[in-house]
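To keep things clear, I will list the structure first and then write my remarks on it.
A single protein chain has been omitted from the complex, and every remaining protein chain is retained in its original position.
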Amino acid sequence: MSEKNLPEQLKQDATGKQITAAPQSARRKLLKSTVAIPIIMTLHSGAALARSSNLTGAEINLENAAGDDNNVFCALSEEQTEGGAYDLGDSPSYTRIPRQTDEGINKGDEDIIQECTNNGGIIISAGAFNSIGGRTGWTEL
Amino acid sequence: MADCEKNIRAEHHQLLLEAIAQPADLVNYNNQQWELLLRLARRAQLSGYLAARLEKGGMLGSIPLRAANLLHSSLIQAKKQQQSVNWELNRVIWALDGREVPLIVLKGMAYLLLDLPNAAGRIFADLDLLVSKEDLNQIESSLLEKGWQHHALTDYDERYYREWSHEIPALVHPERGVEVDVHHTLSSPLGKLKIDPLPFRKAAVRVQGKDIYVLNPEDMLLHCAVNLFQNNELADDLRHLVDFNEMLQFFIYRQPDVFQQKLIERANQLELGNPLFYSLYFSRLLLRSPVSTDLEQQLDRKPGWIARHVMHYCVPLALLPQHPDQPSKRAVLARLVLYLRSHWLRMPLYRLLPHLTYKFYLSVFPGRSTDTGHNR
Amino acid sequence: MFWKACNFSSLPVENWNGEFTVFQPESGKTHFLNEMGLKILIILDQSPASLDTLCQKLSEYFTLQPDVQFPGQIARTLQRYEALGLIARVKESE
Partner (left out) sequence: MKVAQLSLNELRALLVGPGLRVKAGPFNLSIRTRLPSLIRQLHSLYSRYSLVEEDEIVEFHVQVIPRRSVRRPFARLIQFEVDGRFPFPPVPLEQALATLEWGVNLVIAARINHFLLFHSAAVERNGHVLLLPAWPGSGKTTLSAMLMYHGYRLFSDEFGLMEPQSGEFYPLPRLMPLKNQSIEVVRNRLPEAMLGPEIPGTLKGTVVHICPTQASIEQSDETARPRWIVFPKWSAGAAVRLEPLPQSEAFLLLATNAFNYEVLGKTAFNAVTNLVRGCECRKLVYSDFDEALAVLNALTDG
């Protein structure tokens, strides 16, 4: 079997990109039917919490926002669902909004939220970040 | 300075400090004491540490089951974090692929590499590395090539890191999520206290059997002291004082006749008397460190009389966690003082005054930040 | 250049009817492999091998038709395994 004949999904897997194991039949079929190429998937858990509880919402005060001493984390959301919850996907990416301006002056909450929104993201609560972050670090609850 | 006990008399503080000083006594605690202790330890991020000490002493089975379950849970979490950061270091070394870049591992991961007594159960999430300024770009490009990414950066971020703080933004491999912080300095370059990283790098020692380095014992303690008393507001930071004290006892035990002297000489040489003074002082005050008071008298630099008294009053209130159900106004005030102090230490006066004026303005007119926030 | 498996024999492996879960203690990760995915690790655990040798052994074992694309696929898989820390490069065959 040559790579050309493989369905798109399969090619990607065969080239060794990590796939996040998910309940998708395409991936199942892939594993079942393919003997002629090696397959490896690495399990990624930890997103369960983020999916299960409505932890993320766009409105938030920055007191409890995820971040560190110097930055607020701004999650780049994939889409907004009907109820207003944001779907961050399984492994959302983040940008950092510094809490202070170049001159070392603390920015207002509005500025930080605006800056995040301009980047197409949302500020998420420390709790949500904690769970999405796979629970290996960040904010302790 | 004699009335040491007075400022730490709050019962809940005593409870936590006793548990740290005498873990063997924990088997005698009643349920009520346990319930409060568990909440305090979590707040101080010391539950993994307590759990590790109980486990080592074979005592997890001799305490109430609910307490044991929570401590066990914290310990599992801490072990996982340590494994993650350890593996991240493994992958960083792999990514550098034999290039001659000496890596000095700092903080939590360094404690773990040396198997120091404070490492067990210690909670930490980042990998901190110290390299020479010249090697910074090499490391950054090697890691980027192997799949690490900067947190998605705005132009602002980019400028902040590269021009302002002269560091590279933290790197994260998206599949693992551990933050790799590559430093070429040991303190914020904004701070008034300038620390030359060169003597630290020169004195770094190789980790046995590995191609990586850690700071030598004296420098490791000084670095811990600087982070505690020079770079930060001290709030809920007891665990770093515990780090300091545990390491101090350990190194003294390993080099009984010489270590204390070496530490003082090094602090004098690097002009880091102040943070070492405070670390020794509060280790004795809060953690019953047996180190003699004569020791810090040999420091060339020591804080003045007024500073000592203010710190003596404020530091315990900030370092120790608040009572979870009865927050104290005194502690809030003490934390405010230390917050101002940390800004004082980090910023020159011409920047500090406008900053504080602005903060005050904000507290009076919240929400008007947009007017003044950005273009100053 | 040769490849060798990293401590493969010490990794717990579970067989699910020809699909395999492997736990990697150092990274704490669980990997899910098909039979060829696992066979690569087994071969590289027995002795270090070059890409050519590995492809040849795999073709024999799975009785594959000759395919020019095959070595490229295996090479990419090896890179992936290397990034995961399951295998490493070695200069010599022993």
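The chains carry the letters A, B and C, assigned in the order they are written, with residues numbered from 1 in each.
Just so it is clear, a contact is a pair of C-beta atoms (placed from the backbone, for glycine too) under 8 Å apart; a residue touches a chain by one contact, two chains touch by 3 or more.
Just so we're clear, the structure is a prediction, and the values are computed from it rather than from any experiment.
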Not-displayed chain touches, in the whole complex, chains A, B, C
Answer key for B:Leu50, B:Leu70 or B:Ile168 versus the chain not shown reads B:Leu70
Touching the hidden chain in the complete assembly: which of B:Trp34, B:Tyr111, B:Phe124 or B:Phe229 does that? B:Trp34
On subunit C, residues whose C-beta touches the chain left out of the figure: 12, 14, 16-17, 19, 21, 23, 25, 28-30, 32
Against the chain that's been left off, what residues of subunit A make contact? List them. 20-23, 28, 31, 43-49, 51-57, 59-61, 63-64, 82-85, 109-110, 125-128, 130-131, 134-136, 141
Residues on subunit B facing the left-out chain by the touch rule are 30-32, 34-35, 38-39, 42-43, 64, 66-67, 69-70, 72-74, 76-77, 79-80, 83, 322, 324-325, 366-367
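The criterion applied here is as follows: only the chains that are shown with their structure count from here on.
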For subunit A versus subunit B, what separation do you get between their C-alpha means, in angstrom? 28
Where subunit B and subunit C are represented by their mean Cα positions, the distance between them in whole Å: 42
Shared-contact residues (touching 2 or more other chains) in subunit C: none
Shared interface positions of subunit B, touching two or more other chains: 80, 84
The residues of subunit B that touch subunit C in their complex are 80, 83-84, 86-87, 90-91, 94, 146-147
Subunit C residues within the subunit B interface of the complex: 26-28, 82-83, 85, 88
In the complex of these two chains, what residues of subunit A are touching subunit C? 1-4, 14-18, 21, 31, 34-43
